[in-house]
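Scroll down for the structure; my scribbles are underneath it.
For this depiction, one protein chain was excluded, whereas all remaining protein chains were kept in their positions.
Naming follows writing order (A, B and C), and every chain is counted from residue 1.
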Amino acid sequence: MVPVSIAGASGYTGFELIRLLSGHPRVRISAITSRANQGESLSDVYPAVRGHCDLRFEDTDPDVLTRGAQLVFTALPHQAAMDIIPSLLDRGIRVVDLSADFRFRDASVYEAWYQKHSAPHLLGEAVYGLPELHRERIANARLVGNPGCYSTSVILGCAPLLQAKLIVAESIIADAKSGVSGAGRGLSLTTHYCEVNDGFRAYKVAEHRHTPEIEQELSFLAGKPVRINFTPHLVPMSRGILSTIYAQLEPGVNEQHVAEAFHAFYASARFVRLCPSGHFPTTLQVRGSNYCDLAWKVDSRTGRVIVISVIDNLTRGASGQAVCNMNLMLGFPEDCGLEAAPWQP
Amino acid sequence: MVPVSIAGASGYTGFELIRLLSGHPRVRISAITSRANQGESLSDVYPAVRGHCDLRFEDTDPDVLTRGAQLVFTALPHQAAMDIIPSLLDRGIRVVDLSADFRFRDASVYEAWYQKHSAPHLLGEAVYGLPELHRERIANARLVGNPGCYSTSVILGCAPLLQAKLIVAESIIADAKSGVSGAGRGLSLTTHYCEVNDGFRAYKVAEHRHTPEIEQELSFLAGKPVRINFTPHLVPMSRGILSTIYAQLEPGVNEQHVAEAFHAFYASARFVRLCPSGHFPTTLQVRGSNYCDLAWKVDSRTGRVIVISVIDNLTRGASGQAVCNMNLMLGFPEDCGLEAAPWQP
Amino acid sequence: MVPVSIAGASGYTGFELIRLLSGHPRVRISAITSRANQGESLSDVYPAVRGHCDLRFEDTDPDVLTRGAQLVFTALPHQAAMDIIPSLLDRGIRVVDLSADFRFRDASVYEAWYQKHSAPHLLGEAVYGLPELHRERIANARLVGNPGCYSTSVILGCAPLLQAKLIVAESIIADAKSGVSGAGRGLSLTTHYCEVNDGFRAYKVAEHRHTPEIEQELSFLAGKPVRINFTPHLVPMSRGILSTIYAQLEPGVNEQHVAEAFHAFYASARFVRLCPSGHFPTTLQVRGSNYCDLAWKVDSRTGRVIVISVIDNLTRGASGQAVCNMNLMLGFPEDCGLEAAPWQP
Partner (left out) sequence: MVPVSIAGASGYTGFELIRLLSGHPRVRISAITSRANQGESLSDVYPAVRGHCDLRFEDTDPDVLTRGAQLVFTALPHQAAMDIIPSLLDRGIRVVDLSADFRFRDASVYEAWYQKHSAPHLLGEAVYGLPELHRERIANARLVGNPGCYSTSVILGCAPLLQAKLIVAESIIADAKSGVSGAGRGLSLTTHYCEVNDGFRAYKVAEHRHTPEIEQELSFLAGKPVRINFTPHLVPMSRGILSTIYAQLEPGVNEQHVAEAFHAFYASARFVRLCPSGHFPTTLQVRGSNYCDLAWKVDSRTGRVIVISVIDNLTRGASGQAVCNMNLMLGFPEDCGLEAAPWQP
C-alpha cells in the first residue's frame, strides 16, 4: 500500500479523493490537510464516512504532507497550490495538482487569465494530466497539472476531429452545463439552494478561465493556434457536466468520417465510451465514475457536426482523473480503484 | 366579460391557460374540453384550483367550444388542431392555436417536418403569434398560430441583430435548455422523476421540429433564407427555457452597435427586458410571467456575439403568449391579466 | 391606494410581500428598507421585478418607514423587530410584525425560548395573526404578531379537533416538513445546494421555537395547557410545508365526527380547503397562494386520527397571511390581492 496525502481535503474535490482513495486497493491515505478544518475529524465534517475513514484534518504544511507519503494530491485554490508545490517536489515527492497552476505550458497565458505565476520554472516539466492525450508523459512526470472539469469534457469531445483534420478549428463553439458541485463547498448566493432550484443560468460568458486551457490542448491537437467560444452554465443538479460542441466540417467530410475518427482515436481508451448512433448520453449515466461518454451528429443541412460529451465533474472532471493520473505515475493499472459502476438513479 | 373556451385543457399548457384566464379581468371561461378527462371536474384533475375555478371537462366538440364563446384556444396536439379549427372558424369564432399546425406560411415546410397538412388554405391568413414581430397582423387575425416555446426564446434573441444586419445569418447556433413541463403531462421514461433528476441531456439533436419555425421567422427578419443549428436540452427543473445563441458579427460591428440594436428593437416592448451590461439572466427571474429577459456579450477574441434569452416555457412560451395574442385580438391592453410579478423563489 | 411600507424587505419573506403588494389593488408600497442592501435598487437584488417594481432599499429607520405610510410590515429578525416597533406605534402607525417578537401573550414563554423581551408592555394588545382564530381582534389591532410558518400549518390542522374535544390534547405529535426558503436567503452550509439536494433531514428536534407558539394557540383552543411534540424537517424543494399531525381520539369518536368538526369549523373560511375523502394534498397544490389544504384519516386500528396540512411557507406561512391581516385591519375584503390561483407545475 503506497502512502499518499491530500492537501486541501475538506472541499468536494478533496472529499471525492478521499472517497476514491479509501477504496483503492494499492494506496492508503497518510494525511489529509485543511486550513479551514484543521484539527477536526473527517467524520465531523463529512458524516458520510464515519466509521469508514477515521482521519483528522491536519495543517496544510509540507512536512505533514510528505510525512511518509510518496505522492501528494494538492486540491488547493490556485496560488495556494503553486506556493506549496515547489517545496513538495524539493523533498522528492511527486505531485498531482488539481488547481490551474500547472496546467499551462506558457506562463504568459496563465498570467493573462489568472495572476503572476510564482513558479514558472516548473511549467516546462509539468504535464497536462489528460491520459487520452499525454499518457506516456504523465507516467514519467514529477508534477501533473490535473485538467479542469469543463476542459476535460470539451477536449475529449474535440480531439478526434481536430487530429483527423475533419473540422475547421476556428469554428469551434463549446456550450457547457455543469452541476453545482463544480462551484465547490464555499458559500455564495449563486449556490444557495433557492437561487439554484428551477434557476438555470449562464455565467462568465466569454471569460471563463477554462477557455485558455482548452485552447492550449486543442492547439496542440490541431498543430496550430485555436480560439474557441466557451460558455458555462449552472444546472440545478449536484453532479455532472454536459458539453455541446459545434464545429464546421471541412468540405467533403461525412458522418462516416466522423465516426471513424472517434473510433480510431478512442480505440484503446479505458474511460471513453462512444454511444451507439442515435443515442445521446445523459449525465446520469456517468455519475460517480471516470467515464466520458461521447455522441455526435452530422447536420448535413448546415455542414456542422454536433458533439455531446458527458462526464461527472467531480470524478472524471477532477478527483477520478487525478487518481487515474496517480495510477499511471505509480505503474498501477489505469483503472485501479476506479472500476465501480456509475450510480443510477 | 368576453366568453372564451379552451380545447385540450387538461395538459400543462391548458392548465396554464386556465390559471391565467381565471384571473383575467376582461374574459371568462365558457368551456374547457379534454378527451382524456371528459366528464371529470377540473379540481379533481388539478386540486390546486379547487374552490377557485369550478369547471368540468367537456367533450372536445366544436359545438361545445363555440357555445357562447367569442374566441377559442386550441391546446391540442398537432393534427388534432387542424382537424377541428376550420369548423370553429366556419362558425365565425376566432382562434388562437397553440399547436404547430398554423405556424407555417409554407405548407411544404410543415409537411417536410410534420405530416400532410389538412387545411393548407388557412395558412395564408394565419398569423405567427409573436407580438414583437407581428403585432398589427395579430390584432386583425381570425387565426393565430401561437409560437413554439423554444422558437419564442430564440427568435426574440436574434431579431434585433438580424434586422440591423449585424450578424452573419448562416452562422447562427442556438443551444437551448428547457424545464420538463415542456414535455407535457403525458407519461414517458424521459420525464420520469428518477431519470430526470441529476440527469441533464440533449435530445432530437439537429432534428427538433422547432427548427423550421425559427428559420421561417429569422428568414423573414433577415430578408433571405436562413438556416441554423438548434439543439434542445432537458434541464432538471419544472419551468423555464434558457437559449444561448451564437453568431458571427459582421466586420466592424462592436458592443455598442449590438446594444443599440437591442434597445431600438425593443424600445416599446412591454414584455421584453434587457439586462444591464454584465448581468446574465436566470430562468428564475421570469418564472410564471410573460417576460423574455435578454442579455448579450461581444467576444472580441472570436468575433462572435453570444445572446442569452430566458422565458418561462409555459407562460411566454405558450399560454401567456396566447393570452397576450387574445388581448391584441380583442382590443385589450397587451398586458391585461398578465401583470403579476414573476415567482421567486 | 393606501400607502404601506416594509422593513427588512430584502429577504425572501420581504420579497414575497413586495410581490403580493405590488399587485394589490388597494395599496401601494411607499418604502422598502434593508440594512444589508440599503441604497441598492430592488431590481438589482431581485431582477425578477425589473421594470415591474422600481423601488430602492432605504435605511431601516422609523422616519423612513412611517413617511406617508399608514401601516408597516416588519420582516426583521426577532429582537430587531421589537427594537423598532414601539417607535412605529408611537407615531400612530399600525404594524404587522412577521418576527416572533409579538406572537406571545406571556413574556415569560417568549423569554424561555428566545431572549429578554424589550417591549413586554405591548404583548397584551398584540394579536396573534391567524384569521381563522382571531379575525375580529385582528381587524381592530394596532399590532399583529404574524404567525410562524410551521405554526400556521399545525394550528389549522388541530383547531377543529381540539375545539370539538375529539382528541386527547396531550397526545398531539406534529411532524412537519418545509421547503428551504423557510430558512431565508442568508448563506449557510445547511442551505447550500449540494447539501440539500437529495439530502432530506430533521433539525432542531424537540427544540424548535415554533413549539411554544403552537402550544399557546392549542391551549387557547383546548381551554387548558397543551404540550406537543413538534419536529421540523428540511425538504429539497424551495416552497411548501406539509405537516403530518397525529392525535389519539377520545373514546367513541369516529370518522364522521371528525369530518363534521372540520366542516363546521371552516364553514366560512376563505383560505382553508378540505380535501375530498381519500385525497391527500401535495404542497404543489397551494404553491404561491394563501390556501391551507387539509385532509384527515381516522385509523380505527390504533384509535388515532392523522391530519395532513399543506401551505406555502412564504405565502400562507408568512407574507400572504400578513397581507390578509392587513386586509382585515384596513377593512378590505379578506382575499383582496390574494385571489391568484396556485402555481402548477
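FYI, a contact is a pair of C-beta atoms (placed from the backbone, for glycine too) under 8 Å apart; a residue touches a chain by one contact, two chains touch by 3 or more.
Keep in mind that this is a model prediction, so the values were computed, not measured.
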Contact with the hidden chain (one of C:I228, C:V253, C:V272 or C:A318): C:I228
Among C:V49, C:L76 or C:I306, residue touching the chain not depicted: C:I306
Candidate in contact with the missing chain, chosen from C:D83, C:D175 or C:E334: C:D175
Residue of B:Q38, B:N197 or B:S219 in touch with the missing chain, whole complex considered: B:N197
Absent-chain contact - pick from B:V72, B:A222 or B:M237: B:M237
For subunit C, the residues touching the chain missing from this view: 170, 173, 175, 177, 179, 194-195, 197-203, 205-206, 227-229, 231, 233, 235-240, 242, 244, 246, 280-284, 287, 297, 299, 301-302, 304, 306, 308, 345
For subunit A, residues in touch with the removed chain: 12, 15, 18-19, 22-23, 44, 46-53, 181, 197-198, 238-239, 273, 275-276, 279, 281-282, 284-289, 293, 339-345
Residue numbers in subunit B that touch the chain omitted from display: 12, 180-181, 185, 187-189, 191-194, 196-198, 236-238
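Note that in this section only the chains that are shown with their structure count from here on.
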Residue-number overlap at the subunit B/subunit C interface, same or different (half cut): same
Separation of subunit A from subunit C, taking each centre as the mean of its C-alpha atoms, in whole Å: 46
Shared-contact residues (touching 2 or more other chains) in subunit B: 197-198, 238-239, 281-282, 284, 287, 345
